[in-house]
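Just one protein chain is left out here, and the rest sit where they should.
And now, chain A:
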């Protein structure tokens, strides 16, 4: 970590030639100004309002860094629309962005009058800044995004620390390094999904000539142990990777305590303070509870499910998020009695046409749905592994009350960002008070310039592992390698494993209609029957392919949707194609691979508007 006292400057210095000697890239230099001074004023020497602001800071005896745009020789700075009268408070919540005036003349004076300016300066002011930083970058949260950023930053010889600490669930479940995805998310879920698929494969195999006996059982303990062993090896692998890259890993809970300072608390309660030039918040999310009697005592969440030491038995899944449906899908797939309780719609935010098809398919494969009900009480009838629980639920549109008995109740009603107990208020990082999410710029910077955030805690961004990884890597490259590439949150593909897979990229049909108008979109669609399903005579009109095209833009494909086996694998390449601006014509001229499911997209000819039949004739 570099010594920052030397760059502390007196009022009225000249920008050119001082701090800029080492850094030549203008953007990085600009960032350096902001990062290394608590107050930066971009001004024009002739501007009256600028003078007022300068006077204000002088009267407060606050040193500031001044860059007179009309006097600098740096043409790049001048050419950019920074504008005059922009005040930049380094390390403070109001702030600087080289693209936008976040704080001009008016807001600064107003903040002064209200006293918030003084408070900010005190909180992040020069009097309390560390002399030198322990680290260049401290990352709070060792999940996919945090680890990706840590490893990338370490590549550029930065001194990096990762803080990772898993607060145990109400039932006491905790896990190792790697975050949600590896421990209680994508990885175990996909493996249990695979277990469900293999159950189907065992049934199919008889039709293909394998003489498997009729009686097939499933051993939950064996599966869970195998899954957990794999996860253990990944946890280990991550630690080794951090060590190899010389990233400091501390298994402790991080909380901001002041400007550039963080307090860590390990599981024995031992506290330490570290300082860093920059921070990255990547704390992710944890499952939400209902706030009803018995929920924390008796219910489990996805945090508990994948390492559950006993088979959950008859299970009620509460919620209709993809987590809920995926868990319900694989539990049913390994032979359990599963019911899903849904408040309103399935897979909110996803294409509803697809979501409903998923629901139908799950229903046909034994998952029961209780719609328009919410649990109001969970009682234990009998302790055990699993025990027996009574769930009382209330209709969302009447006074009807129902009761049911289950061995396990799995809550999957959403996830809350872990942002409320990490001392963000101590450094003034703004969160959306309603959902706890952190708003950031398109460069993942919070309102406090030296604090960044990535991953599931970001407001309005997709909550997906590869997004967090991409954002983390690109952020580190921008901060430490002079890159300017930003993370593109558009056309992010994703897949829901229910266990029939639903892959999507781009817009849902609803969203496309909303954005372009119904008359300007053309939807092409088709059912298809995977060849592998024909011999075991599995459902012939379940798999479905749909693309949404913008007619006003040469039928560019703006939405891609597929429900079918291996939809994840199918979708990935098409996501790359969407990135390349795929049009319907290009899709048509792409030659199919025969016989695979994905080839259906090369021959889509029926539009939804036409009402033409898309049913497969079968035999």
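Note that contacts are C-beta pairs under 8 Å (C-beta built on N, C-alpha and C of every residue); 3 or more make two chains touch, one makes a residue touch a chain; residues count from 1.
In the analysis below, contacts and distances are computed from a predicted model.
Engineer: Name the absent chain as its UniProt record does, using one of the following: "Thioredoxin reductase 3", "V-type proton ATPase proteolipid subunit", "Pantothenate kinase 2" or "Trafficking protein particle complex subunit 2-like protein".
Structural biologist: Per the UniProt record, that chain is "Thioredoxin reductase 3".
Engineer: Which listed residue, A:204, A:277 or A:351, touches the chain dropped from view?
Structural biologist: A:204
Engineer: Which of these, A:273, A:385, A:401 or A:535, touches the one chain of the complex that we don't see?
Structural biologist: Touching the chain that is not displayed is residue A:535.
Engineer: Which residue among A:273, A:385, A:401 or A:593 touches the omitted chain?
Structural biologist: Going through A:273, A:385, A:401 or A:593 one by one, A:593 is the residue touching the chain not shown.
Engineer: List the residues of chain A that touch the chain left out of this view.
Structural biologist: These residues of chain A touch the chain that is not shown: 181, 186-187, 190-191, 194-195, 198-199, 201-202, 204-205, 207-213, 215-224, 226-227, 229-230, 233, 236-237, 334, 464-467, 469-470, 485, 488, 492-495, 503, 531-532, 534-535, 566, 568-577, 579-583, 586-587, 589-599, 601-602, 617-619.
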